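Only one protein chain is missing; all other protein chains are in place.
Which chain is which? They are A and B, in the order written, and residues in each are numbered from 1.
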């Protein structure tokens, strides 16, 4: 459907309640937080951007191809991924003019009405690129040209955007096999931007990861440890964690299918590891090994002080044929029902009361917010709740997170917002949405006389800035 | 409790937010959709009504006896089903004056406060029958007389009501064994009303259905196929699907206990079918057979273009003694926790990326909206979400559906509203509620500056009219 161009605006009251009492409070709260620097303790931006500081190529390469929120919806409505120029599993790409791909997207922009992608992208279009007409078939070329031209200018290089976005600190996530060259380059460059890494060891921990056998070999080569022996394998982790910490890491991150943890005896763990390295692990043994490794990681955190994050509960690569053709991360990951009460107990029995240990847990199963996660975080000193994540980082999902965790976890057993994105340009938009939703939520509490406005102001600042810094030790 | 009569009104702003900003927007959106024809692509009205066009008998027979939403609540508060004249399993009925049954209901009308039944029935009372005092013990007889008298007049015959209700098209559901005589009669009568059938093969697919052995025999007799052989059985389905399509069907519907699907080899499917027809299937084998048949139905849809619907997740006939005495559909069906991520994978692996295939999935387990269904529908090109269903078709349930599916499925991976009712007179009320709730939901998005009002207007029209027509190929 082609539309005549409509104005594109970012209303100053967006995401605030329309009730005048609540809106006025929300405005005042937001005025206190809108200028705070961005703290982004967990995400997936590419450190090469900040190390090399090369210009982004064009609108399609920057905003469409890497954003699985966007192309999964286009795919769901019958658009072929090849037509968008999405890379295939074998590294090849269909020969597609990026402008044509952009047009396919622009013509279907109405599909995104009301979704977080539309909110984030409108913010980028409006604030980053100065566009003032709504995206549509009619404005597709204008968008493409405006964005692509801007990207060639110095003001749109990664470091300039980083500064313009008022980012105080950002963390990326890397595999233990990563030499962290880009992080070293950034540090040595003298540039003031603070870009940290985080230790994400899934490929060398998950026996069912397709890269596991190769990754393990490299892990050994890199560390000089005998990683096919349980003791050497754990030593290799300790060594790499120290290396990551030396490159600024303050946290580890673990993306497991479930939140299962285990606390095996050393002999049992060693036997299990032997099975795993022989490639002989059953699915149940693979799950048990991942579970045991979460507890091993927690024990190492007691020593090296890295904050631990668990991002569980996703069925990865659900679409068999799409995975075969295009590989991972193509919008076919689907959340799963997830248990925390039984799953976390072995780890918590082991380290749950240890002073100085911090475990930040995320979920894709909102039914656990009020039932499991908030009560757990409201009791265990180590446990904190990560923000509404991935499929739930829309205003509705953020609201449900607060609404369902407040009673048992309060505000102070949560860690504020983190954006968890690889879409660099959307980072200000995402933090803006989160701050506005938190201010709207607090405004309702104030308007209903549940907290005073001076308290709400402090909470708003805590959620936007202080809590993530404290939780992630930044 | 007896009340003095109170006025019965249908407020023009009902179901709109009371916040003036949102209410004004909702009014404007609603003005654009309130006059749209009703598209009812899934429901359970009786085609005999429209074929024979006989008058309905009286208030009790029309509004009370067939409405399990109503009599289940009366039963839950101690009213005997016999006293309401509900038919028993053996076909007999207690000798009850329908006026007495109506009085039992009227005296307990306060029990329905706030429920969807009260909203639908008040709409029927007010708009269809012109009643202007609230139902109560005091007005019971007046209601009974007014309604029963009206039903004897030509304006209240089924076809007249169909036209008065501005129904553009309605679909019923029939068993494969149904000769579709009524549909043929309607078509041959020259009447302009569009009444379609839909293929609902549960009795010949579910080995645990009490009619299965008989139904299978009739299936063979009707089709002339050897339905005790796997190949003949599938051929019989293809034949009846074609027969249904010739009588206007554009869809099939499957009411399974779970959403399990399977994709067995032909040899395994054949072996399983042999077990089933021998009556030797275990519960697990019965489940596997239903699962396999969903995939078979999907494969047939690739050929004949029928849209496929799955309505899973209900524990039927939960009340053992009531089932023995009164049979099916007596208000004792209870929703179950339902998995979709693993359950749908075999079918989706087989046909999930096929162009032209449409699978509309419903749920009674709202915890799957944001976690499973919206992400699945937001990725697979074949998948669309049916509206809030059965226990969830109240304003709160409809709101939760939108609120929890918007982020990942948007509006456009849903199919708009369908009423799924056998309560013919309530159809305008049900569509009215759905349109009002969608307008209220959109008004909030506009008032909070998340979409513009021109976009909301288009979405409102899409949800009320265009999306169901498109999804069901009407």
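Odds and ends about this structure:
Just so we're on the same page, a residue touches a chain if its C-beta (ideal position, glycine included) is under 8 Å from a C-beta of that chain, and two chains touch if they have at least 3 such contacts.
Just so it is clear, the structure is predicted and the values come from calculations on it, not from any experiment.
Within the set B:35, B:78, B:91 or B:130, the residue that contacts the chain not displayed is B:78.
Set against the missing chain, the residues B:66, B:85, B:116 or B:255 yield one that touches it, B:116.
Across B:19, B:372 or B:448, the residue that sits in touch with the chain not pictured is B:19. Within the full complex, the residue among A:335, A:375 or A:468 touching the omitted chain is A:375. Against the chain not shown here, subunit B presents residues 6, 9, 11, 13-19, 72-73, 75-78, 110-116, 118-119, 134, 315, 318-322, 331-337, 364-367, 391-397. Where subunit A meets the omitted chain, the residues involved are 19, 21-22, 339, 341-342, 345, 348-349, 352-353, 355, 367, 370-372, 374-381, 383, 403-404, 406-408, 410-413, 444-445, 447-452, 454-455, 458-459.
As a working rule, only the chains that are shown with their structure count from here on.
Fitting subunit A to subunit B on Cα positions gives a rotation angle of 120°, stated in steps of 5.
Separating the centre of subunit A from that of subunit B, both taken as means of CA atoms, is a distance of 40 Å.
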